[in-house]
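The complex is shown incomplete by one protein chain, all other protein chains being positioned as in the whole.
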Amino acid sequence: MTDDPLVRVESLQKYYYEQDTFVDRLLGREPQSVKAVDGVSFDIAPGETLGLVGESGCGKSTTGETLLALREATGGHVYFEGEDVFAMGDDDRQRFRRRAQVVFQDPYSSLDPRMTVGDIVAEPLQIHGQSDREGRRERAKELLERVGLSASQVDRYPSEFSGGQRQRVGIARALALEPEFVVLDEPVSALDVSVQAQVLNLLEDLQEEFGLTYLFIAHDLSVVRHICDRVAVMYLGEIVEIGETDDIFEDPQHPYTQALLESVPRAATSEHGRRVDALAGDVPSPRNPPAGCHFHTRCPYAREACREEPPAYDVGRNHEAACFRLDESHAYWESTPIAQNAADSEGADGVGESTGPDESPSEAD
Amino acid sequence: MSHSNGVASRQDVLRVRDLSTRFFTDEGQVNAVESVSFDVRDGEILGIVGESGSGKSVTALSLIDLVESPGRVTSGQLWYRNADLAEEFSDAADGEFVDLRALPTRVRRALRGPSFSMVFQDPMSSFNPSIPVGEQIAEAVEVQRRARANPRSTRSRTQGYGLGRYLLDSVVPTLDYTDDESHERAVELLEQVGIPDPEQRAREYPHQFSGGMLQRAMIAQALAGEPDVLIADEPTTALDVTIQAQILNLLRDIQEERDMSVLMITHDLGVIARMCDRVCVMYAGEVVERGTLEDVFDRPTHPYTEGLLGSIPDLDDPAPRLQPIEGNVPSLLDSEMGDRCYFADRCPKAMTECLQHPPEYEAEGSAEHRARCVLADHPYDEREALPPDYFEAGRPAETGPVDGGTDDDRPAEEAQQND
Partner (left out) sequence: MVSPRTIRNLKREWRNNWLAKIGVALVVAILLVAVFAPLLAPYNPRSQSLEDSRLPPMGFTETENSTSSQFVNGSVQVVSERTTVNATWDHPLGTNQLGQDMLSRVIYGARTSLLVGALGTLLAMLIGVPIGLVAGYYRGRVDDALMRFADVMLAFPSLVLAVALVGLWQQAVWRIPDPFVAAGLAPSMPPDIVLPGTVIVVVGLVTWVWFARVARGEALSVREEEYVKAARSLGASDAFVIRKHVLPNSVTPILVLGTIQVAAIILLESALSYLGFSGTSLSWGFDINQGRDYLATAWWIATVPGLAIVLAVIGINLVGDWLRDALDPGLGGEGGSGA
C-alpha cells in the first residue's frame, strides 16, 4: 500500500444554493447555501476498496458524484493518477470518463425503461465511438454473461428483470469500458438480503478479476465491514473518522462512529433485548449546521470547546478521527460540558433529511 | 433468553389459521399469502421476517381487513380473544375467541384502534401534509373516544360530522371535529413517544418533522386507541441507524409499559433479533419456519432460513465469503407456482420429494418450532437429490416468468404500502 494513490481527493466542497431562482433574484433574496460536502479529503490506493459510510443527508453520494465531475464542485481538487480532474480538457475528460465508472443505487431508475438491456450495456461503447452495432451487441452479451445473466436476455427490457438482475445490468454497463475505478453508490441498498449477498460476491469477484479500485458508498455498516479495506465515516458533509476497516470497527475513536456501531442490530440471538444507548435527537439541517464540531449537538461528550472551532483530521493512511478528545492536551478538557438537554432540543430542531435541497435527490437515501 | 420461556406460558390474543390472501390482477391470480398460521400472545413481540414479495405486509393488512382491491382474503380464520364479542356473536365464537372474518364489516372497522392498530413504513406518506400533526392524532383520539361511548357503532364515531357540519366547518373554522380534551390527549401521547416540546410540535405540519420524529408521531397515533395488538410494518426501514435505535427503544418501552402485543414485520434480521421473542419466517407467501428466536436463529431447519442468515455480512466478523441463496424470489402467480415446495428451485438441498408441497413439520428445538420442509422430518439424502439444473432443464420457460414475475408482484407490494 505504498503506491501512489489512484484517486486523491483534497478539500472537496459541494454547496447547493437555495432561493436562487429568477423570482428570488427579482425579489432580491440572498441565495442560501447548503453545504452538502464541506471539505472532504481522502485517497484511494490502486486495487483497494474505500468505504464511505454515513446516514442519509451526510453528503456521501454527493461526494461520489462530485469527484466524478458529475456535479460541479464548489471547491477542492480531485486527482486521478495525479491529474486534476476538474482542470481536464475535453479529451482528457473523455478519457477519464472511460476509466472511472459509477454504479447507482436504484436498479429501477438507473436503467432506461425504453432500451433493451443489450443497448443499455452497449451504450458506453456507442458513446465512446464504437459504431459497429453487431460488435457492440456481442460485447454486451459477453458482459451480461460475466455478471451472471444469460446472453439470451440481451433483447429484453429492464421491466422484465428483478431488482438484483437489474443491478447486475448496471454493473455490466459500468464494466463495458474496462474502467480502473468504480464508484459504487449504495449498490446493494435496494436489494433483498439474499440477492444483496449475490451482488456483493459478484463485486468482489470482479474486483479481483479486473483489478478494480472501488469507492463503496453505503449506509449499511455490515456490508461495509465485509467488503471494504478502508473506511471513511461521514457526518454532515465532513469526514469524522477514517482508517483501516478493522481499526474502525474494532477500535472506533469518534463518538459518532461509536454510536453508529452501537446502534446496528446484529442478527444473532445474543442481540435479544440489547438496549442501545441511542444518540439523542436528529441530524441537524445541512442548511444551518451547528458551529464548531457539527456533531456536538448529539455528542454525549460535548463540551463548550466543541462549539468554538471544528476539529480536523490529518490526511494520511493512518487511523484518524476528527475529535478533540484524541488530543490529551487540548483545551477541550478544560471547558465545561454542554448539558445534554440543551443539545437534545437543539438537535431535534433540525429538520434532517425530510426537506433536503431539491438539487440533490440522491441524498434522500 | 428466559424472556422467551416466559412467553410460552402466556395466552394467545390472536390465532391466525390457514389465512390466504390473493390478488386478482390482469396477469393472473397472485397468491400473496398462502395458508398462513401463527399465534400472537399477550405481551409478546412476534416477528415476521421475509424479503420483499414474501407476503409479510399483506398478512398484516389481512389481519385488520385493509387489503385493497384487486386483493381479497380468500380463506382462513382469525381467532381474536375478546369475551364481549364472543358473547355478542356466539355464532362466530369458540370459547373466548371470535373469528374476525365472520364479523360484520362495521364491527371489524370498529376494532381498528382499540384492538388493532398499525404503524407503517413511510411516515411521510402516512400523514396528511395539510393538517397539523397534533390535529391528526387528536382525530384518532376522538374516534376512539366516541367508539368507547357507543361501542361498535360506526355512526357514533362520525356523529356530528355529516355534510352540514362539514359545510359549517368550512365557514366557521373553530368548529373542529376534535375538542380540547382530545387535543390534550394528543399532546400527552406525543410526549409519551419522546417528542420534545410536544405542545409546540402538535401545532406543526408533517413537513416540519424529521423522519424519526414523524415515526414517533405515527406511533403516538397508533397508541391513541390503546390497542391490544400493535402491528408495526417495517417501522424503521426508512430511518437511519441511529434513529432506528431510538425508535426500537421506544417501541420496546411502550410494549413493556402497556403489556401490549406487538407484531413486528421487517426484512431486517437484526431488528428481529433485538426485538422479538418469537419469529415467523415467510417465503413466497408461506410461513416456512416459526418458533422461538433461538429456534430460528440457532437451529434453523429450513434451508431458506439458513440461507437468509448466511447472506448477511456479520458486523463483528468479516467472513471471507458470503453464502447467498442462488436465484431470485419467485413469482407468486398461481399459474407458475406449481405444486412443489416453492423454495425447491433455489434450495441447495432439494430432493425428489420436494416436488410435492411439504406440510408443516415439527422441528428440533422448543415445542413450538415448526418448519415447512421435509428436512425437519428426516435428514438430507444425497441419493434423492435433484440434479442441479433440474429447474432450468425441466422448465425452459422458467427464465422468462421468473424474471418477469418479480415485477408483476410489485403492484401487490405497493398496494400494501400505499395505505
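All chains are identified by letter, namely A and B, in their written order; residue positions are counted from 1 within each chain.
The definition used in the following text is that contacts are C-beta pairs under 8 Å (C-beta built on N, C-alpha and C of every residue); 3 or more make two chains touch, one makes a residue touch a chain.
Computed from a predicted model, the values in this text were never measured in an experiment.
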Which candidate, A:124, A:252, A:265 or A:290, sits in contact with the chain we can't see? A:124
Which is it among A:42, A:104 or A:235 that touches the chain not included here? A:104
In the full complex, subunit A touches the hidden chain through residues 21-22, 65, 68, 70, 93-94, 97-98, 100-102, 104-106, 108-114, 120, 123-124, 127-128, 157-159, 163, 170, 173, 177, 190, 361-362
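Simple rule for what comes next: only the chains that are shown with their structure count from here on.
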Show me the residue ranges of subunit A that touch subunit B in the complex, using the header's touch definition. 55-56, 150, 152-153, 156, 159-165, 192-198, 200-201, 204, 219, 221-223, 225-227, 245-246, 249, 259-269, 271-276, 278-280, 282-283, 344-345, 348, 350-355
Contact set on subunit B toward subunit A in their complex: 1, 3, 51-52, 124, 195-197, 207-214, 240-246, 248-249, 252, 267-274, 276, 293-294, 297-298, 307-316, 318-319, 321-326, 328-329, 399-400, 402-404, 406-407
